[in-house]
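Data first, discussion second: the structure below is written as structure tokens.
A single protein chain has been removed from this complex, and every other one stays in its place.
This part shows chain A:
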Amino acid sequence: MKREMTGAEMVLQALKDQGVEHVFGYPGGAVLPIYDEIIQQDAVRHVLVRHEQGAGHAAEGYARSTGKPGVVLVTSGPGATNMVTALADAMLDSIPMVCITGQVPTNLIGNDAFQECDTVGITRPCTKHNWLVRRVEDLPRILHEAFYVATTGRPGPVVIDIPKDVQFATGEYEGPRHVAHKSYRPRVKGDMDAIRRAVELLSRARRPIFYTGGGVINSGPAACQLLRELIELTGAPITSTLMGLGAFPASGKQWLGMLGMHGTYEANMAMHDCDVMINIGARFDDRITGRLDAFSPNSLKVHVDIDPSSINKTVTVDIPIVGDVAHVLEDMVRLWRTGSHQIDKAALDGWWSQIDGWRARNSLAYRPSEDIIMPQYAIQRLYEKTKGRETYVSTEVGQHQMWAAQFFGFEEPNHWLTSGGLGTMGYGLPAAIGAQVAHPEALCVDIAGDASILMNIQEMSTAVQFGLPVKIFILNNQYMGMVRQWQQLLHGNRLSHSYMESLPDFVKLAEAYGGHGIRVDKPADLDAALDEMIATPKPVIFDCRVANLTNCFPMIPSGKAHNEMLLPDEANDEAIANAISADGKALV
């Protein structure tokens, strides 16, 4: 079906044809023609944010919680540059996102026109691909191609930069067609031979471990189902990265908790001592591996990843498998079943008793208190109170993020929204808004820090306007806690600019925005206040005053290996002061 229409109409038509129901955006001169189309229809609903970065993270939260691409629409110049952080965030966490930016008219490009910036130049390194559309004839094809590129292969953000004259120009619109892309062809099916070797290797393992990541979640619900099946079939332990939480249920017996810098002792020790490691959809990130030359020294490694550039990037592996996780897992499960494979029972039992020994170290332990709220306790209570409900949890960045990952148990994929790769403070509130837009009936909670929440607090106004009852649960320690912790570990406890002076009164702030504010500072009052938060049918800011100087443990100090973790019961002042060597101090 071909039809004559303007560029702006094409944008809306393409969004509809791509099944887009929500767009997050902010208007401006260079996108007015598109906004004029938005108001004249109601198939695509527009959520007006208060800052373009908020639109970006909201789209990410929407995408992460639905598996569909998030869509944003912003103006040229400052609208586009405000979007850069969210694009970089989506790039590192492989989140599908389509960003439409307005641009000055084609004849003004390069003239330093009002609100002109080189959007494709600025966003090139932080997008999977981007386009400047110079002719209206190219617009329909590029719009559909953008959705295809963003959502297939390793997902990621794309930018379509549309000059204003192209939005006004008329041309012929064409709907999405299924034609092979001329150069971009992601590979989904893994090499059968490699898969067969991986299955055989696994069946001969004596100390196997599965190390899974965000790729499983990106691959979709089927991938998570197959993963659960394979874990059950093999009896092997499983750990996951921050991005992969929820792919395997936290209540599962074979679950070791998260691994990495703030992962559990048992997960990291098992990674270190395993003889066969199956990495599925994770990328050997530096927060995971710790010191590289001491990373899992005695294991044979299998790596399943849809992106060939992830293979052998930092850790060389023995069996690389390039393909989509669900496809590869399907083959693995089938081969495991048809081959009647089994891991040696005695070896596996021995491995589990070793793991149980590490588990008994209880690496997440903290000293409870009756007078002050321990941050870990606050997360535990939040978890207990929200169990059994449809709950989506987003976070900001810092200690609270790690405690949420450690103490909130995720049973299902797509319910955990966090900025893993870029570590963007200010991600959580807009991400929760995005999730709430997609799931109006669900409980959407942003677990926040007192510093991070101020980075995109203006989005409270969005939440109120659109009746999105998100809950902001602030673990208020009056510090940039994670920065303070690192200053204690690395810089002689000189707390340079990490104390949060002059924090606002969060209760009044909530009220000023038209939301509801709650403040609690006694453990005994916490449960009732959580009930109140959950029952409130509008946005809530919960100012949870927690112990100020708590450190987040366990921890692999910079420059150390998995088996050199700092455990909470060993972390006295002296151990903390000496945890990191001179070499380690240079690391990030």
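The definition used in the following text is that a residue touches a chain if its C-beta (ideal position, glycine included) is under 8 Å from a C-beta of that chain, and two chains touch if they have at least 3 such contacts; residues count from 1.
Just so it is clear, contacts and distances are computed from a predicted model.
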{"item": "Absent chain [UniProt protein name; select from \"Acetolactate synthase small subunit\", \"Spore germination protein\", \"ABC transporter permease\" or \"Electron transfer flavoprotein subunit beta\"]", "value": "\"Acetolactate synthase small subunit\""}
{"item": "Of A:G281, A:G428 or A:G559, the one touching the omitted chain in the full complex", "value": "A:G559"}
{"item": "Option touching the unshown chain, where A:Q41, A:T314 or A:Q342 are the choices", "value": "A:T314"}
{"item": "Options A:H22, A:K128, A:K164 or A:H516, residue touching the unrepresented chain", "value": "A:K128"}
{"item": "Chain A, residues in touch with the chain not shown (by the definition above)", "value": "120-121, 124-125, 128-129, 132, 149, 182-184, 286, 291-293, 307-309, 311-314, 316, 558-559, 583, 586-588"}
